[in-house]
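Provided herewith is a single structure, encoded as structure tokens, for subsequent inquiry.
Yeah, one chain of the complex is gone here, protein chain that is, but the others are all in their spots.
Up next is chain A:
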Amino acid sequence: MNVFDVDAIRRDFPILSRTQGDHPLVYLDSGNTSQKPQAVIDALSEHYSRHNANVARAMHLLGAEATEAYEGARSAVAGFIGAARPEEVVFTKNASEALNLAANTLGAGLQPGDEVVISVMEHHSNIVPWQLVCERTGATLRWFDVTDDGRLDLESAERDHLINERTKIVSLTWVSNVVGTRNPITEIAAKAHEVGANVVVDASQAVPHQATFVQSLGADLMAFTGHKMLGPTGIGVLWGRYDLLASLPPFLGGGEMIEVVEMGHSTYAAPPYRFEAGTPPIAQAVGLGAAVKYLEGVGMDAVEAHDHEITAYALDKLQAIDGLTILGPREAVERGSALSFNLDGVHPHDVMQVLDSRGVAIRGGHHCARPLHKRLGHQSSTRASSYLYTTTAEIDALADALVHTRNYFAPRFGG
């Protein structure tokens, strides 16, 4: 596909032709989970219909086919993110598990006095695993603050020597799931590497939306999830530099992650299998492989350009609404497509409800980022998040529905 044609893309997603009552579905919750193209739905169906068996340990023909499909998906994902080799791709069940894997293995050697650095804009899944490992090891958890407009506060970090000789791990989100900010990972990673720290990147909101080259990003480990990039739920990825992965202890113990098991002791398989105990999400990996192929067919530069255009359009459109406050960056510069806002006097839950009654699906709440909301002075917010199938007409429908919401509640709340 050479020319980006959003109408043609929409035809690949059966769910987008759904209606909600009299309203066409306007799906603006892709930051939560993306919709799936027919190619992914077919890949799942084809796998279960024709090739289903366990992987690696099943020696029959179907087992070989399933293994080939599963490992093919690993190679596809590795190629998609520019990994040096497929063995750098560890399949998990989601990004949260990938981050827990990172925290538990990379964090296993932490000691009192060591420091782990995160940021206040992290999703809870890049906060809680580090809190747990710091509590267990006695290491200290520190974090980047954000500026009032939702950018990482690099100046105060510099002033406070946030990254210093005690820093062992820096774990940051690449793109914020709430305010959309894209963080300067490469620059921060260079500072972290100077003091010998490892860098973990939560790329859940980045990999689905832009071309990714892990080898030049600066990350040592990177987590993301399949269901936000057109793939099925139940499949996530931890990418790691192979030599780092090879130095890490296992996470979960069980079948297929071992080399030799004695009753007193076991030795472990090489990466990625060391980190894939038990039967993995096979069909889900195959589905993710199909999603990656679909995205490559469209072209990630085209996806990014479309996202950018929609985000810029939405920022203009929403800021024209009286009583609407955008959280985070107000212009489409170094930002992803998540767009959070509040409507004066109307709670996000109530905004969400009225929008839903008009077929507009968005998310209301704290989006698993309570500390960021607290820092920005909001208890919660409403988030619209777009993707390659989002149209400007859908942004218009969102804006109209928001004006309707404001007008629906104003007389009722005014008494």
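Quick notes
The rule we apply is simple: a contact is a pair of C-beta atoms (placed from the backbone, for glycine too) under 8 Å apart; a residue touches a chain by one contact, two chains touch by 3 or more; residues count from 1.
Here is the rule we use: contacts and distances are computed from a predicted model.
Missing from the rendering is one chain, named in UniProt as "SUF system NifU family Fe-S cluster assembly protein" (options: "PTS mannose/fructose/sorbose transporter subunit IIB", "SUF system NifU family Fe-S cluster assembly protein", "Anti-sigma factor NepR domain-containing protein" or "Nitrilotriacetate monooxygenase component A"). Interface note for the absent chain: among A:His366, A:Arg383 or A:Arg406, the touching residue is A:His366. Listed residues A:Gln38, A:Gln319 or A:Gln379: the one in touch with the omitted chain is A:Gln379. Within the set A:Arg166, A:His193, A:His347 or A:Arg375, the residue that contacts the chain not displayed is A:His347. Not every partner is drawn; the one left out touches chain A at residues 347-350, 353-354, 357, 364-366, 370, 373, 379-380, 408-409, 412-413, 415.
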